[in-house]
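First comes the structure, then the notes that go with it.
For this depiction, one protein chain was excluded, whereas all remaining protein chains were kept in their positions.
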Amino acid sequence: MTSESIFSLLGTLTPQDISFVQTFENPVMSEFIDGAAGSVLVVGMIIVVGLLTYYRGWKTLWFDWLTSVDHKKVGIMYIVVAFVMLARAIIEGVLMRYQQSIAVNDPGILTADHFGQLFSTHGSIMIFFMAMPFITGMINYIMPQQIGARDVSFPLLNAISLWLTAAGAALVMISLVVGKFSTGGWTAYPPYTGIEFSPGEGVDYWIWSISLTSIGSTLTGVNFATTIYKNRAPGMTLFRMPLFCWTSLCTSVLMIFAMAPLTIATLMLALDRYAGFHFFTNDLGGNMMNYANLFWLFGHPEVYILILPAFGVFSEVISTFSGKTIYGYKSLVIATMSIAVLSFTVWLHHFFTMGQGANVNAIFGIATMLIGVPTGVKVYDWLLTMVRGRIRLTTAMLFSIMFLVTFVIGGLTGVILANPPVDFAVHNSLFLVAHFHNMVIPGVLFGMIAGYQFWFPKAFGFRLAERWGKASFWCWSFGFYLAFMPLYALGLMGAMRRTVEWFRPEYLGWLQVSFVGALLLFSGFLFLCVQLVVSIRQRDRRRVPAGDPWDGRSLEWSNSAPPPEYNFAVIPHVSGKDAFTQMKQEGQAYASPSAYEDIAVPKNSIVAPVIGIAAIAFGFALVWHIWWLVALSFLAMWGAVIARSFVTDTERVIPASKVRADHEAWLQQVRECTTTSREQEDTNSNVGRAEVLA
Amino acid sequence: MTHKHVETYARDFRSYCIGGVLALALTALAFWLVMFEILPDFERLIAISILAVAQIIVHFRFFLHISWYSHRDDLQLVLFTSLILFLMVGGTIWILFNLHERMM
Amino acid sequence: MKREPLLHPGLNLGSTDEYAHNEAEPVIFGFWVFLMADLVLFAILFATYASMSVQGQADGPTPTDVFDLPSAFIETMLLLASSITFGMASLALKYKADGLHLVFWLGLTFCLGAGFVGMEVRDFWVMTQEGAVPQRSGFLSAFFLLVATHGIHVTAGLFWMIVLLVQLRVLGRTTAVKLRLMRLALFWHMLDIVWVCIFTFVYLFGVAQ
Partner (left out) sequence: MRRHQELTKILVRSAGGLLLLMLSSMAAAASVGFINPAGPIAEALRDHLIFIVVVMMVVIVPLFIALPWVLWRYRLGTKSGSYQPNWEFSWILEVLIWGLPAVIVVVLGWNLWHQSYELDPYKPLASTEAPLEIEAIALDWKWVFIYPEQGIVSVNEVMIVAGRPVSFRLTSGTVMQSFMIPRLGGQIYTMAGMVTKMNLLASEPGQFRGLNTQYNGMGFANQKFMTHAVSQADFDRWATNMSASRPPLNQAAWAQLTKPSVLAAPQFFGSVAEGFFTAVVAGFTGGSHHHIKADGTDL
């Protein structure tokens, strides 16, 4: 066989596409950085494989995690994906800030092409592979427990969604080593991303990784909405649900309706690139303005997909750490729903500058400002929740408070941008970059970190080290202000986003401050890692087996930490808001149930990993035009689904006697636990049994 | 089939028959209007649009059994979807035609 | 007579199979929600087509040039008929204990659906021969994507039907298979609704303008 025929088996892939080969052939700084990043990935993988083999972890990994369909494990795996991707994207952010801070009348260390890839992967990862998996994981873990359910409505579908998202993330990671990523930004506007101007594999990587995760998210939305509508415990009416469940519901609805425009837009872009269609091309009747329209038809609701669950987390955290019921529950619910609906009416504000008439711009501008009303209401509801409470400044609470302060600044700049004329002056500038980081870092990331600090003891059975958490908090907060406030100023000074080199000396100081901020943000991330390691090492002292370390208010705190795989030995009956607080006050908490029943839990399944691995192959093969593999992996995916539909033995029954034994043993343990007052919350005397105030 | 089932069967059967007849009639009417150029142009477009909406309602009512008696969740979902579809389709068409007009 | 409470869209099994009837509620609701997401997908394709069919002709063929109304009429009739026969299949699923009725009506539905797909492929072929390929203009790109997406959905429905016919044989009329048939019914009727929009807003509008 000649080498050519071998390579035709590999489509358009050649040895020169491997990043190390590129580094070797063209040893410049930019390529070294690219090669180093690839090496970190490859070496990291080798170390993980080595450790797994050394500690004989493969079996546990496969049987307890990868094939699991338990919503709690799926949720944790989502968050692991989010953390890994966060690590990469945050480093990319620091690198870009470094480049910009030295590149004033100087080329800096990165080539324009490399810089383009960096902002494209940074944006795509942060939105699709960090924020989305993080919120999905959080909802997965918490929501079913809060509504008193044993699992989501479709556990296997849940695992498949995870694997599709992970497959998308894997494709982005593969692009680090094999070939290049898109330089079209996370929005990938054509015609720049069309085949004429961006030949090669970059945009294809973007298209297929995004498509996979967008399908995964649609399915997730369907799953969550069904769970909340049909799987609530008796007595858990919609208006008794914790706010996190409400925001989860609204997010799911947005996922169901908003992902389709993205799927279609990427499909059309793919047809343009692969088959010569004319959806967004310059000529033959293509219309790139429709891409902007479709992308933001998805993109704006997407912002709320991300931020609403974080709003839910803040509601829970602020209420719990103020030791008080939420103020204006109905008001918050109505505000959440209004935001969800209004988010479908504002997408045009992302392209006020495209040239449409004043009436169109004005109507979308006003709709955008309208969202400010329910959002403002929420901020004040949270403030009023603290009023007449007893506030404890834990890490989760600190993140929530800093969110309130920072978010209103973002809200202010949001209202500024909602005005078409003013938007003309700052659109595409660093002002815009500062604005959306101002919304997404405090709004989404702080929320997710707060949720992580808050629910970690529930998921793993021990508390995180507050000291490191607070260190991390300070880094994130100061880092945020230092990194992004200068960008507001720069935007007003006419500095545009996605610029690899500057020609104005006035910018230099601001860019340097911003770089320092980026370093602080990175240390914030490092401190989170340190916190995790320290806490794991001290886990025996930090255990909270009784499961309620913060005097929690909703049902997830009523079971053990970590919870049994079926969540509730007996499905609770709910008779009001703050269900668990009510139980504790009425002395019903930790009471032995009168009867136990057999519990059926879904069996593990290899279908999800098979689909996930086939999806990676499918995406990779499409990127490199390896048609035989496209066909094969497509058949594998659908084959797995069809084969699965013939399996009848999908459930495992846990006998009532086993449930009784486990549950009674835990109850016994809880009854023996000493209770902890709120003042003692952060000491090792806290074993998860909260003192109940009369 | 028990007596009760006979009754429900008759009703379910009737539902599909009524739906089928209405759908066929509405389709035939729409094609007839266009193929034989009945009505002036603009009125014809309005007429076939109304026929399409009528037929969609027929399908929902008689084939999908969505009606005011449906489970509240299902009906809410259909109505909410209609709202979103209206916003998306209406908005897209409005924006793209406005842009087209201003750029030629 | 009081109405049976409807737990979900589509034909409810009601009193003929209480167990499956109650099992159906969350399962069918989930699928119904998914169908709504699918409808959004079609809506986006329609909106794109609406603008491109007018703005994206690029001096190429116009809708009047390429649409074959009699053929579209036959396709519509086939699909409508298949919806009615699927209704009969649903009735057989609910009321007839023997599998024969069910298999007969499903088989008939399959033939009608296959006929529809066959006609559509033929239409596409004719258009391609006339030079009206999707690469010719934005209008044709949008047309092919919209109509083919519907066609692919119908084809997927046909594959699904085959799988379910095999499952009826291998697994029997279990609750799981029943619920799948009920979901396929929803899918099938929903595609009919999409087709109503296609023949009206693509074919009839295109020719009537």
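Should a chain be cited, it is by its letter among A, B and C, assigned in written order, with residues numbered from 1 in that chain.
Here, contacts are C-beta pairs under 8 Å (C-beta built on N, C-alpha and C of every residue); 3 or more make two chains touch, one makes a residue touch a chain.
Bear in mind that the values here come from a model prediction, so they are computed numbers and not experimental data.
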| item | value |
| --- | --- |
| Residue in contact with the excluded chain [from C:10, C:26 or C:60] | C:60 |
| Sole contact to the chain not displayed, among A:60, A:325, A:668 or A:683 | A:325 |
| Candidate in contact with the missing chain, chosen from A:415, A:516 or A:642 | A:415 |
| Interface with the undisplayed chain - residues on subunit B | 102-104 |
| Missing-partner contacts on subunit A, residue numbers | 112-113, 116, 183-185, 189-192, 197, 282-285, 288-289, 322-329, 331, 351, 353-355, 357-359, 361-362, 365-366, 369-370, 372-373, 376-377, 379-381, 383-384, 386-393, 398, 401-402, 404-405, 408-409, 411-412, 415-416, 418-429, 477-478, 481-482, 485-486, 488-489, 492-504, 506, 509-510, 678-679, 693 |
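As a working rule, only the chains that are shown with their structure count from here on.
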| item | value |
| --- | --- |
| Intercentroid distance (Cα basis), subunit C paired with subunit A, Å | 35 |
| Between subunit B and subunit A, distance of the C-alpha-averaged centres to the nearest whole Å | 38 |
| Distance between chain centroids, defined by C-alpha means - subunit B, subunit C (Å) | 14 |
| Touching two or more other chains - residues of subunit B | 73, 81, 84, 88, 92, 96 |
| Residues of subunit C engaged with two or more neighbouring chains | 25, 29, 33, 36, 40, 43-44, 48, 51, 55 |
| Sites on subunit C touched by subunit B in the complex | 1, 3-12, 14-16, 25, 29, 32-33, 36, 39-40, 43-44, 46-48, 50-51, 55, 69-70, 73, 76-77, 80, 83-84, 87-88, 91, 94-95, 186, 189-190, 192-193, 196-197, 199-201, 204-205, 207-209 |
| Subunit B-facing residues of subunit A, complex | 229, 253, 257, 261, 287, 289-290, 293-294, 297, 341, 344-345, 347-348, 354-357, 360 |
| Of subunit B, residues touching subunit C in the complex | 1, 4-5, 7-9, 12-13, 15-16, 19-20, 23-24, 27, 30-31, 33-35, 41, 44-45, 48-49, 51-52, 55-56, 59-60, 63-67, 69-71, 73-74, 77-78, 81, 84-85, 88-89, 92-93, 96-97, 100 |
